[in-house]
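Below is the structure I would like to discuss, written out as structure tokens.
Removed from the display is one protein chain of the complex; every other protein chain stays in position.
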Amino acid sequence: MNLWKQLTTVNSTPYFFLAVAASTVVFLAVMALLHRTSPRVKKWLTIVLTFAAGLFYFLEYMLPVHTLKGGHEGNFLTPYVEPVSNYVNFILIWTLFLGIISLTIVHGRRLLRRVAGWHNSLAFFLALIAMLTFGFTTRSGGLGSPKEHVALQITYDSLFTGLLMNLDSAMFALLAFYIASAAYRAFRVRTVEAALLMISALIIMLGVVSFGVKLTGWIPAEGTGWAYLRIENAALWILKWLNMPGQRAVGIGVAIGALAMAMRLWLSLERGTFFSKES
Amino acid sequence: MNNETTESPKPAPVGGESRLWSVLMLGLLTALLVIGILMNRDMTSFEPEGARYRQWQTLLGVIVTLGIFSILYKENPVFRFLEHIFIGLATGFSAVFLWFNFVEPKWFVPMMPKTLIHKTQYHAAGQGQWWLFFALLVGLLFFSVYVPRLAWMNRLILGVIMGFFAGLGLQMFIGLIGPQITSSFKPPVTRYNPGEPVPAGMPFDANNLRIGDSHWYLHPFAIVFIVVLVCTLAYFIFSVEQRKGWIRKPANAGRYFLMITLGSIFGTTVMGRLSLLIARLEFVIASVQGWWHALVK
Partner (left out) sequence: MGSLFDRLQSLDRQWIYLLLSIVLIAALIVGKMEKPVVQLPARQLFDAVEASPSGPDGDKIILVGTTFSFNTIGESGNQARAILRHLMLTKKRFAVMSVEPVGAEIGKIITTKLAKEYGLEYGKDWIYFGYQLGTLAFFKSFPQDIPGTVQVDGIEKKPITDFEIMKRVKTIKDVDMHIEITASASVFDWLQVVQPTTKPRLKIGYACTGVMAAEAYPYLDSKQMVGMLPGLKGAADYEQLVEEREKDFPEVKAGASLGSIPRIGLYRTARHLMFAQGAAHVLIIIFIILGNVGYFLARRRPRSKEAMDE
């Protein structure tokens, strides 16, 4: 097949590389052109693109739905939700590499300058490289002899289940100790508010365990309203009728605030987030 | 005259003493990994449930758990070392996981032409969707944050991403909070019995009290609910000054009700956090008991 035919055949390797090269050149040219524009143009470009991006999901939700091909309900934007959502996620994934780069810079500096504790930074790099190596080699398949495969699997599983998962669980478990320490050293009933906090916390904590149930087990449960004074019932009542409206009020307040902030971001009314002093 | 200034002895650098520990820990971990591979080298296929492999995994787990718990005594090089190992492993795992579960099946493979990946297991799935390459180019704009002159590109892409999620905001609000608002309208008096389930252990439903012989029912808990909700909402209204006027008392009451809510959160948080520790200690105890039985046998 001659080169021209290859270059014009979709899904062929030369066509792919040509398309990628052309799109890279076009992209860089456009960004270079935009870079030469004034800050005012850059600002308005950001505002317009931000608005257009938000408009997609907003319209998809607000426009009336009808039955589409395939029997699903939606409007003309609904078929594009999945590709757009995937595209946004593809772009966001690069922020993970931002995190990796930041960590590499910080620990790399410590390693190269041999500051105190540089050996820990070395441990970080070794762990990172080990997980990447064994993670990619075991997941990709296409390995050598089964014995090598098994050795790599053992190593990867040891890094993941043996080390990472246990480290993760142990780190979380430390929190319980800090709560105990805070309960003793920091939880001081200095005000009426603190007293209310403590009383409700104590009732909840006692209400879920058998010791608390036994404490008030002598209160008759049958035939009288005194049953509400049993600690487990009191705890449930507090959770349902005092905690619940408070949580709802907080939730509504936070949601309204989040919606207002989302609207401000969408309409680019937030100053200082995207715009530098020059604009 | 003594011109020499007396200097207090400089404390030994932390790096000095941790170097030995770090080398020891690194050596220990590497030795454990090598021992583990050697112990299981006769496995023809990977069997995570195999007794020998599980024992070795358990050993790793107990060692790192006790190492992490060593911070409770005092700051020490063992904990710092394990902490850095954890960060490295977690970062590496995130990259591996994202690649194999998202990037590869949904971006890389569809983007590649069949002819380029024909020697791999994915050759059938290659669709040559070259336009997906733009996601890489656009994603690279995030890295412009490192070049001050090009930082505007970072603001551009951040703005677009935030715009997308802001557009979702209304949908999320209506989906989640809409039912919350509608169910907040609880009438204190109704002409019917709502028939809500009576909590176990309760002799009667104190929230549905029939008024005399009439068809009317009083719901005292609904009154409590309305009072708490309105007062707590009043506490969050900042458009009106809370120190004077009609809003002062409800807002003050709202603060007290909020403390009860925070107390509930504290109580359940204590329960949750202790459960994490209980599970971890159970693992250590079960492992030690298993080794003890194996030793005694």
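The chains carry the letters A and B, assigned in the order they are written, with residues numbered from 1 in each.
FYI, a contact is a pair of C-beta atoms (placed from the backbone, for glycine too) under 8 Å apart; a residue touches a chain by one contact, two chains touch by 3 or more.
Everything numeric here is computed off the predicted structure, so don't read it as measured data.
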With the missing chain put back, one of A:47, A:180 or A:219 would touch it. Which one? A:180
Of A:31, A:49, A:98 or A:202, the residue touching the omitted chain is A:202
Given A:85, A:102 or A:191, the one touching the chain that is not displayed: A:85
Decide which residue listed in A:37, A:102 or A:210 touches the omitted chain of the complex. A:210
Which residue numbers on subunit B touch the omitted chain? 48-49, 54, 58, 72-74, 97, 101-102, 106, 168, 171-172, 174-176, 178-180, 182-183, 197, 199-201, 261, 264-265, 267-283, 285-286
Residue by residue, what part of subunit A touches the chain that was omitted? 70, 72-73, 78, 81-83, 85-86, 89, 161, 165-166, 168-169, 171-173, 176-177, 179-181, 183-185, 187-189, 198, 202, 205-206, 208-213, 232, 236, 239-240, 243-245, 247-248, 251
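Here is the rule we go by: only the chains that are shown with their structure count from here on.
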Could you grab the centroid distance between subunit A and subunit B? Build each centroid from C-alpha atoms only and quote it in angstrom. 9
